[in-house]
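What you see is the complex with one protein chain gone and the rest in place.
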Amino acid sequence: MSPSISAPALQVKAVSASPRGAAGIKQVPEVTKLIDVSVCIGCKACEVACQEWNDLGVDKIRTLPPGTYQTLPDLEYNFWQLIKFNETERDGRLLWTLTKYQCMHCEDPGCLRACPAPGAIVQYSNGIVDFVQENCIGCQFCVTGCPFDVPKISPSTGKVYKCTLCSDRVGAGLEPACAKACPTNAISFGTREKMLAQATSRAEQLKADGNAAATVYNPEGVGGTHVVYVLPHGDEPDLYGLPKNPRVTFVRLWKGPMKWLGNLVFAGGIVGVLLHYLGYGPRDVEEPRQDVH
Amino acid sequence: MTNGWTDISNADVILAMGGNPAENHPVGFRFVMEAKRRRGAKLVAVDPRFQRTAAVADHFVQIRAGTDIAFLGGLINYALQNRRFQEDYVRLHTNAPFIVRDGFTFDEKTGLFSGWDPDKKQYDASTWQYELDGQGNAKVDPTLQHPRSVFQLMKKFYSRYTPQKVSEVCGCNAEAFTKAAEIITSTYTPTRVGTIMYALGWTHHSFSVQLIKTAAMLQLLLGNVGMPGGGVNALRGHANIQGGTDMGMAYHNVPGYMPIPKAAHQSLEDYFKVAVPKPLRPNSVNFWSNTPKLFISQLKAYYASAATKGNQFGYHLHPKLPENAATGKLENWSWAFIYDHAAQGQVEGLVDFGMNPVCNGPNSRKMVFALSQLKWLVVAENFETETSSFWKPEILALAGKKTEDVKTEVFLLPAANFAEKSGSFTNSSRWAQWKYKALDAPGQAKPDQEIVGRIFTKVRELYRNEGGVFPDPVLALDWSYANPLSPAEDEVAREINGKDLTTGQQLPSFSALKDDGTTSSGNWLYCGSYTADGNMMTRRSTEDPSGMQRFSNWAWSWPANRRIMYNRASTDAQGRPWDPSRTAIVWNGKAWVGDVPDYPGTSEPEKGAGAFIVLPEGVARLFTPGDTLKEGPFPEFYEPVESPVDNPMHPTGQSRNPVATIFKTTEWDKLGTAKDFPIVGTTYRLTEHFHYWTKNHEKSIEMQPEFFVEIPVELGQEMGIKDGEMVRVSSARGHIEGKAMLTKRIRPMTIAGKKVYQIGFPIHWGFIGRGKQGGSLANITTPPVLDPNSFCPEYKGFLVKLEKV
Partner (left out) sequence: MSVPTMTRRTFLKVGVAGAAVSVFGFDVKPAAAQARSLKIDRTTETRSVCPYCAVGCSVIIHTLGDKARNVTGSTVVHVEGDPDSPVNRGTLCSKGATLKDDIVNDRRITTLRYRAPGSDRWEEKSWEWAIDRIAHLIKQTRDAKFVAKDHKGRTINALTAMAVVGGCTDSNENNYLIQKAFRAGLSIIPVEQQARI
């Protein structure tokens, strides 16, 4: 990997609850993770590579969810990459879609927009959206603000966690742990430009192979994502557990009366009831999340 | 593997059958995806279940467990009937033109070959031979038209395997079969190549060797053996199971695949008479004619100065395989037989290096019983296992015994693991790759070589001090390592390669071995792995000048660093590659260039020394002469020993393999019938776990926490079983319980007009480990049945019944 993508990449671009934007002047390439669903074999190397690298372990062994090989029903605060297993039928053929799910690292991150705690969510110039737990107040606005339902709160620390796109590794010039481990190259990692080109050409190849609806999933409603997919059945993202048209819906709210509230929270105190209302009230995601069993 | 992992990326068609590479060899599977992406290769998956490989396959066919020979036989028939075979290749590189002796027959009604003795239940193979000329060479008909030519016999034999018959036997629809046949046989042209990837889904049957032979025949007909992107590729299941096999870890072999000397071989000369076959064609290389050089060099490595010309190089020091006094047959000490003999009180002691027979052997209750009959048991392990702790009440209950009644002395020796010692592992591609010790073993754990070293030197000390029975080999064995208590891997690797005893120089290759006692080599197959230039297994060049993913300077591959076996078959009679865009070796007028060729690099192609140098014919065998394979020269489909139906190939004749090995020793050596056990059961691995080790590992248990049974949705509905409910799976041997997982990935099927259900359940769980174990040990249900050639158990395709708990 070229050095230019590494250390300077971690200059900050946007910060939650900050009155001004960041003032980075270095020109660093944006990074993107590409997930080619058509070659994913659901081996879960990405799941555990993430667990290992980030020294995570789930709290208790689940009892087997019925009917599936899926590790957990959903992402958890200490489980950041999840392959969703979905059995369905198309054209009289059994389709077992195996799709990796994780933080999408949106260009316009709903979590960051929603976050009232200064410095708790950071977007780096390379596109990575990272949570800074020291600054997190546990209000879970980010949970509500995320159109992909990714951030999860820890019951023990009261802070919210999610995939960091291995900002530590990327910052040191390495690829994210999941991308490195993936045996079939279902996950690629590189500059945004190259990944988008690769995604487009792969989607074309899939179309030529008879998947007429093959497409690149890089939703505009969130300004594009730094995790993009190639979907063979691109017209049915819900097959893969992905929302059809995710949008940042919290923005308007935040730009109004929410802002002072957030500052107040940061300043040190607010009633839990209000927080609860704010946290669970204004949720407005167009597509209901597809529950994959 | 004839080829190797990296080479799979050169394939146009990949048949994954008898294996689930995406599940069990995910990283090896990456080359399949590369072939798909780069070459537009097609992946065909054939399996009893729609599994992870099927999820990314271009075409999937579900078949009943254990019917693979019928499917492959159908493919052979399809290729022959539609002239989709590579005729020039077949004529040049196989025994298709060979004439078979008059009197060889197959009875389509009974399903038996000539020579069957119904009383002894065995074959007399005397008619299963070639017709020889006066010089002892096999007669051939290059036109392939002779009615007794292998080609014509084979064509007639497989003409019964029509798509309809395949459908009737396998339970797939005929169109799905034909579509698969169309894709797979498309590689019959010289410029298209297909590969086959198989694993334990083919070896775990009572007809496994014949099954794999059917696959080899198909690949030969399609001209795919020896080709880059081709071959028949066994995906082996353990890190160094290949190396262990190479090193003679089998009762019937010594290192380097030479047969173990038998009771009848009283002298070295007797042994060589049998171990050195007569060539069957002029100019055949007949590699095993080198056996004296290879074997004597091995005896020199073992016994050093105690091996002299005068004493037949210490031949009498080496044990001979005994004959059974009652039957006159050679004794069978293959893996499952060790426990069968133990159950009968014939084994006093067992030394076990990291193996868990209670879990991984068939018919677990018998395994536990067998261990309880031992006087002593030594287990060197990383983790406590069901084997080391078989005497604990919950496990011993399987054999109906009480702990206080079991007199076995058990030693559980803490052992170092892979990271805590150096040495080489040989992967499926035959690449011996060196690894380095990363850290010390924890606590008092010791590396296995130290355990071997300490035990051996202590026993030798006892013999030296006290005397004993035939102490000669114990005292004569060369154990002059710098540290005899823990020989260093590097020192042993040099010994395995071997040296010139006159100069002390490491040998460059096995061609330098001599039969006069002036060279030593622990295993000729690894001669070349550690030469005067150093340890070749540590090489790390990532260069690929071939552009064919051979990586000839990464690690070292046996034999002789050859990356594609039978590569001579990748060219025509003149040494020109069948496919110039995909070359393994090429004759440049003076020498073969490219990969390391099968035979001497300057042997002209016109000389006609065949590619298959280890066979006395020099060419590959579509017809296997003699009693090499116990069921017959051509593979016929037989039902699994426990089957829900009579064999549709010959409903009134022989249903199961007539010569299958079936144990009848203990009360658990029982077979069930479809009346009591109507469902076909099969076992398998999951990608999240490795065998019975990772049940100790947090993250693996996190991914797949507990045992489950995969049940077709239709069967679940019929029986009123819901997802997640506890069910009991029983066979004639015993029962296990686990959660039901209802799935569309296993469909009910119609076999010979009868509705048949299959269920499947993974191995990986037992009694000891994290998460929920509870004795859900798959092998409690598996049958006491083995393949009669390889003695592999029938873990796939046996009869069970299902109940709600």
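First chain written, first letter: the chains are A and B, and each begins at residue 1.
In this section, a contact is a pair of C-beta atoms (placed from the backbone, for glycine too) under 8 Å apart; a residue touches a chain by one contact, two chains touch by 3 or more.
This is a predicted model, so every value here is computed, not measured.
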Across the complex, visible chains touched by the hidden chain are A, B
Among B:72, B:166, B:196 or B:474, which one touches the chain that has been omitted from the display? B:474
Sole contact to the chain not displayed, among A:118, A:190 or A:234: A:118
Can you say which of B:129, B:152, B:173 or B:382 touches the chain missing from this structure? B:382
Which listed residue, B:37, B:101, B:148 or B:392, touches the chain dropped from view? B:392
Of B:323, B:515 or B:572, the residue touching the omitted chain is B:323
Across the whole complex, list the residues on chain A that are touched by the chain not included here. 6-7, 10-12, 15, 18-20, 22-24, 43-45, 47-49, 52-53, 55, 118-119, 122, 130-135, 167-169, 171-174, 177, 180-183
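Operating definition for what follows: only the chains that are shown with their structure count from here on.
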Can you give the whole-Å distance between the Cα centres of chain A and chain B? 44
In the complex, the residues of chain B that touch chain A are 22-23, 26-27, 29-30, 33-34, 36-37, 40, 50, 52-56, 60, 686-688, 698-699, 701-706, 708, 722-724, 739-745, 770-772
Touching residues of chain A toward chain B in the complex: what are they? 38-45, 47-48, 51-52, 57-58, 61-69, 71, 87, 89, 94, 96-98, 183-185, 205, 209
